[in-house]
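Notes follow once the structure below has been shown.
What you see is the complex with one protein chain gone and the rest in place.
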Amino acid sequence: MEFLVRTENLMPVDTPDDTRERLRRAERERAMQLREAGILKRLWRVPGRNATIGLYEADDATALHEALASLPMWKWMDVSVEPLATHPQERK
Amino acid sequence: MEFLVRTENLMPVDTPDDTRERLRRAERERAMQLREAGILKRLWRVPGRNATIGLYEADDATALHEALASLPMWKWMDVSVEPLATHPQERK
Amino acid sequence: MEFLVRTENLMPVDTPDDTRERLRRAERERAMQLREAGILKRLWRVPGRNATIGLYEADDATALHEALASLPMWKWMDVSVEPLATHPQERK
Amino acid sequence: MEFLVRTENLMPVDTPDDTRERLRRAERERAMQLREAGILKRLWRVPGRNATIGLYEADDATALHEALASLPMWKWMDVSVEPLATHPQERK
Amino acid sequence: MEFLVRTENLMPVDTPDDTRERLRRAERERAMQLREAGILKRLWRVPGRNATIGLYEADDATALHEALASLPMWKWMDVSVEPLATHPQERK
Amino acid sequence: MEFLVRTENLMPVDTPDDTRERLRRAERERAMQLREAGILKRLWRVPGRNATIGLYEADDATALHEALASLPMWKWMDVSVEPLATHPQERK
Amino acid sequence: MEFLVRTENLMPVDTPDDTRERLRRAERERAMQLREAGILKRLWRVPGRNATIGLYEADDATALHEALASLPMWKWMDVSVEPLATHPQERK
Amino acid sequence: MEFLVRTENLMPVDTPDDTRERLRRAERERAMQLREAGILKRLWRVPGRNATIGLYEADDATALHEALASLPMWKWMDVSVEPLATHPQERK
Amino acid sequence: MEFLVRTENLMPVDTPDDTRERLRRAERERAMQLREAGILKRLWRVPGRNATIGLYEADDATALHEALASLPMWKWMDVSVEPLATHPQERK
Partner (left out) sequence: MEFLVRTENLMPVDTPDDTRERLRRAERERAMQLREAGILKRLWRVPGRNATIGLYEADDATALHEALASLPMWKWMDVSVEPLATHPQERK
């Protein structure tokens, strides 16, 4: 099942650059694993913001939550999840 | 997977009583079938409103949509769906 | 450039079935053309609603508007458009 | 009487891990007592968030408030309560 | 248990005066019965609007819903209900 | 003239217990005086929150403001005031 | 006591011109009486809209409601009222 | 003084094509006059909607209101106006 | 041109009393100058809040911004400005 996921990164502005950089790299690495596992399918940046819109696929909301909570930046993120149904036009 | 579903019935106030009653009975019958199929698990009334909150279980958002759209009142309903994840306290 | 597009179909409940069906078929046909032109890339149904979320690609907002306004159902639709930027993780 | 209760945990991100863990355990223990007392009937996690949706049963809003305020995490929680009426379909 | 109830009367502006007057009288009569039954305790008008704020007391949300739905104007009303807990300052 | 007053107490979670307790007692004492003066007529707790809904009576908004601002907790409170008109059903 | 009052005129677009004009004149006349009575003190137009912001003075919300409901256009208006307190800078 | 003006055209979907076309032409003509008068400086379409964002310049909100209300489509439009101040970077 | 200006004072609760008092006096003094200059015409307190509603007159939004930004408390204030047009009833 697919989900549309918005994240807003609320990490404090005064976070030291190296902490921020270390987290960004860890975040990227974990995201890559989620891509390889077929969970993270697309990721966009919301222009002008430290925010993303992502297309995820997971068995259910519980599996999705575990994927999102495994991101190193998760505890600073404001996340909202929207369930997606298949549109008749895309049914096989 | 479980979903929390809110419905608001927007059928016009001047709908004839017999149309309304016929639809209400059909609605109830279809809801009973969804209960027997294990899709509709609980249904509450929002006090003071022609509105409900329901707990549904379905394979995914597509199956849920089909269940909701099969309700005779569906075309008059404003529906919103929220995905639910299992809470660690309820995990077996 | 990619866009996230939400549509809510506000066609009156009492629209005759054949009008509705004719429009639905025309809509589907036009959507197919937009897919072939690479403008409509994905389309989801918002569960429980007569609403969609779509991923579009167009040269700019003007070209996107023309694509959306060419849909036979457009005049009954409430549409909102969100611009998407490429996320660094997806940059080549 | 049943209530739908949303909680959002606003505990600061920089809370030490052991404080957080100690509170989580106490929270779980108190929740278990509320379950045994028949007050907390179901608990879900809102996917992607440090938030829950719960189904509670209490004599009235005063008893519900006391149950919620007895949770060790309560002072960090943003809580909202919605009263639920029995739906005619579930009446005996 | 007490509840705070807001109502907004959405009866169409072009309702004939005698229909409106007949309903107003019936509404008043039913409200009087609810007062005598101890269900409707106070009623205010929201200044400038065809709207009220009321203080109700009922066994639970189900009994409250029945009281509200028994009002002759109910089907034209947009109603919202808020549960009230006893404040420690008012506890005996 | 009557007013409906909502307060949300935003005092920081880490306020020392004795400060909090001292303020709570002072708050209660001042509230008692406002009751005796006929200004504070009823007070409810919003279930699940550190928040209240109160029914006040004062000559005008200026007198009401002075009463509210005299509460020891006032500077931590988010307050909103709604004017209430007498409903025809309650007119003598 | 002073009040800030917003009105939005929702009279249907297809109201015949003479009905509209007759009501506009009656509205103006009644407004003039409210000015002479010291109830309506200032009236502004919200630019671009068929809407106003007004400064009213009345004994209380009940008297204000009566003044507003006496306007011939009232039944088409969406009205919201905000109570105003005297600012210390304007106290005599 | 400059203003940012949003308009949403709410003309009913079933307006006959020739009425709509006649109004569109009149609208365009009046807009051209406002451009020549230096009042309408830029006009954009909100993608996907029958809506515009415009940059206007007028002596004050009263002159702006007159310009907007002179548009043939005005009575079907939902309009909102935002005042703009000169940014220090653009001061001469 | 007239403007309706709302301010919400967000100065931290723990600001020392003398700082607060010094700023309050400076604020009052600057406000008095704005009154004498005909810029600040009326000022009300929003009951229950550390907030005001003001009626200002200025050549344009730029002049208004300068007046507001000259207030000693400005950097702690959340300000919103609404343009006001002359109502036909008040035209000379």
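Just so it is clear, A, B, C, D, E, F, G, H and I label the chains in written order, and each chain counts residues from 1 on its own.
Keep in mind that, in the parts below, a residue touches a chain if its C-beta (ideal position, glycine included) is under 8 Å from a C-beta of that chain, and two chains touch if they have at least 3 such contacts.
Keep in mind the model is a prediction, meaning the values are calculated, not measured.
In the complete complex, the residue from C:40, C:55 or C:84 that touches the missing chain is C:84. Within the complete assembly, residues 1-3, 59-62, 64-65, 81, 83-86 of chain C touch the chain that is not shown. Residues 3, 5, 7, 61-62, 64-65, 68-69, 75-76, 78-81 are the ones on chain I that touch the missing chain.
Residues 13, 45-49 are the ones on chain A that touch the missing chain.
Going forward, only the chains that are shown with their structure count from here on.
In terms of residue-numbered contacts, D-E and H-I present the same interface, as over half of their contact pairs agree; the other options in H-I, E-F or G-I do not. Here the spacing of chain G and chain H, counted between their Cα centres, is 27 Å.
For this pair, chain A with chain H, the centres built from the Cα atoms lie 40 Å apart. Chain E and chain H have centres, each the mean of its CA atoms, that are 43 Å apart. Counting partner chains per residue, chain D shows two or more touched chains at residues 2-3, 45-47, 61-62, 64-65, 81, 83-86. Listed by label, the pairs of touching chains are A-B, A-C, A-D, B-C, B-D, B-E, C-H, D-E, D-F, E-F, E-G, F-G, F-I, G-H, G-I, H-I.
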